[in-house]
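Here the complex is missing a single protein chain, while all its other protein chains stay put.
Which chain is which? They are A and B, in the order written, and residues in each are numbered from 1.
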Amino acid sequence: MKQTNVGGSRRKMMNALAIAVLVIIFIGYMFPFLMVVINSLKQKRDIIKSPFSWLFTIKGLSFDNFVKAFVQMDFLNAFKNSLLVTVSATVLVTLLAAMLAYYIVRNKNKISDFTFALMVASMIIPFQAIMIPLVSIYGGTLHVLEHRLTLIFMHTGFSMAMSVFMFHGFIKGNIPIALEEASCIDGCSHAQTFFLIVFPLLKPIISTMVILNSLAFWNDFLLPSLVLSKKELLTLPLSTYSFYGTYSADYGTIMAGLLLCVIPILILYVVLQKQIIGGVVAGAVK
Amino acid sequence: MKSKNSGKDFCMFGLPGMFCFFAVVIIPFVYGVYLTLTDWDGVSSTKNFIGLRNFAGVVRDSQFWSSLILTFEYVIVVVVLVNVMAFAIAYLLTRGIKGQNFFRAGFFTPNLIGGIVLGYIWQFVFSRAFVSVGESTGWSLFGISWLSTPGKAFAALVLVTVWQLSGYMILIYVAGFMGLSEDVMEAASIDGASGWKKMTNIVMPLMMSSITICLFLTLSRAFMVYDVNLSLTAGGPYGTTEMAAMHVYEKAFTSRAFGLGQAEAFVLFIVVACISGLQVYFTKKQEVEA
Partner (left out) sequence: MKRKISGKVIVSVLTASFLTASLTGCTFGFASDPDDPNEVVEEIPIDTSVDSFAYDSSLSGTSITLLNSKAEIQVALEKMSVAYEERSGVHVEVMPVTDGDSPYTRVVSLYNSGNPPTLAILDTTDVIALAEEKAADLSEEPWVAEAEGYLTEVNGKVYCFPLCIEGRGIIYNKAVIEEALGREFDPASIRTQDSFVALLEELKAAGIQRPVSVAKEDWSLGAHHLQYIYELYDGTTPGAQEKVEEIKAGTLDLSSYARLEEFLNMFDVLKTYNVAQGDPLGADYDEMAIDLADGKTAFWFNGNWAWPNLAEAGADVEDEYGFLPYFMNNDETDFANQKIQASPSKQVMLDRIVASEKQQAAAKEFLNWIVFSEIGQQMLVKTCNVIPPFQNNPYEPLDPLSADIYAKVHSGNTFNASVIVPNDHWAVLGAAMQKYLADRSDRAELIGSIEEYWAQQN
């Protein structure tokens, strides 16, 4: 009894200490984001001369930057394009990668070993090394650039390796094969086993991967810039091009534009966080 | 799934994902490797096979090798710092402390800022915030911009990378900790003299698959560092912080030596592949088979 008490108070102390440390590191982490928020409301001159000043000391604090960014980016159209590309590619890669990873974990054969090794190795290919070959194949030979479908397909392909890698690790570590064997006895087909039994158990890793992938697709600049150049197809990051000059940039508008781009992702994250927790709780009940 | 019908399973589960992957990554890569054996300059309509001459150029390019050595130093520091920070923070964030969701959202923010804006904001921090702190306190550490001396510019790069990458790795470690069962988490709480032992003996082995992934990701990302390098220091001051990936890109497009740049990218790939291969091999050995 006594021991538990001592342990309890010590734990409380540790907890307080942990929170204190966290808060300090947390402020450091948040700081740049805070800078974006504050400076998105300022005029360029104030951003440069007094980037850290508190909002109320600056005259001319306004939402002008947001309005300007919204109009110049053709926000609604770009938002629609980004949403379409991100959602399709995320759904596609999550599904295909989970299936492929599941296949690789459960089938130890030469093809799966080879594919997995190749995928792991491919994650360290510098994108710049395949950029020119990529456009010459898809543009010069196949003539399929300037389509959102091509971009969706490429996003899916580029994030496949990393997603399979993550799903692979999770399935191997957290999904007991006994479950599937049981369902096999019950007479489920492989497809049924996967979609009804395995897939739901993947929730935590799915949430993580959805966040990581959708974030990457949503914010990506280089790949979309190679595939799309027509105005009506531009995604959000591409549409901020007009804020950058040759020698200088329109910082206030850039930061406002950045916030406009980021808000949907932040909302997705907050929503999915509950999913991550939910997934774990469901796993624990079983 | 091990039974019959493996052909059908393969077509259904394996093929679609593999198709995307091969079409987008492997085929262009193989084509790119072929280009390193030609004298193609990126625009001309003729390509002549010149064998390994580009690779001889790589051997002669002393700046490439010095940028590679610098990259090694950078990778070592970054990999250690990122993983220690991310592991510790993820651990604290899964202990059920008050407001942990709020904290998690906060630690996620580095992921939201990318590209040139990131470099710009951090330039502010290093050349202004630090300098103004230096002016008011007289600390020589903050006397002049960190970005104008080679050593501190390197430190600045490390700091920003740690900030950015650990935000990402925290997510993965958090997912890993949440995948552990309640008993293990209970055991993991460091509440006595034996806490540290429990941590290393019970928790670490179970977290090994997350650690493998994170080590691998930090290793490869750090080796490939380009965006932050370009937008924060642009290789400066006077070329002292130019990492391998940036050098490769500059070679191909600024110096217009396309074949040489492509060959250097390939050499970089081989180097990183060997190192991460070793890392995955050794950490995998530590993993607990579930």
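By definition in this document, a contact is a pair of C-beta atoms (placed from the backbone, for glycine too) under 8 Å apart; a residue touches a chain by one contact, two chains touch by 3 or more.
No experiment lies behind these values; they were computed from the predicted model shown.
Within the set B:105, B:199 or B:271, the residue that contacts the chain not displayed is B:105. The residue from A:29, A:66 or A:116 that touches the chain not shown here is A:66. Against the chain not displayed here, chain B makes contact via residues 42-45, 98-102, 105, 115-116, 127, 131, 144-145, 147-148, 234-239, 250, 253-256. Although one chain is not shown, part of chain A still touches it, namely residues 43-45, 48-49, 60, 62-64, 66-67, 70-71, 131-132, 135-136, 138-141, 143, 145-146, 221-222, 225-226, 229-230, 238, 240-242, 244-250, 252, 256, 259-260, 263, 266-267, 270, 273-274.
Throughout what follows, only the chains that are shown with their structure count from here on.
Residues 1-3, 5-6, 9-10, 12-14, 16-18, 20-21, 23-29, 31-32, 35, 42, 85, 89, 92-93, 95, 97-98, 101, 103-118, 120-122, 124-125, 128-129, 132, 163, 167-168, 171-172, 174-175, 178-179, 181-182, 189-192, 209-210, 212-213, 216-217, 220, 223-224, 226, 245, 248-249, 252, 258, 262, 265-266, 268-269, 272-273, 276-277, 280, 287, 290 of chain B are the ones that touch chain A when the two sit in their complex.
Interface of chain A with chain B (complex): residues 7, 10-11, 14-15, 18-19, 21-22, 25-26, 28-33, 35-36, 51-52, 93, 96-97, 99-100, 102-104, 106-107, 109, 111-112, 115, 118-126, 128-130, 132-134, 136-137, 153-154, 156-158, 160-162, 164-166, 169-170, 172-174, 176, 180, 184, 190-191, 193-194, 204-205, 207-208, 211-212, 215, 219, 221, 237, 244, 249, 251, 254-255, 258, 262, 265-266, 269-270, 273, 276-277, 279-280, 283-284.
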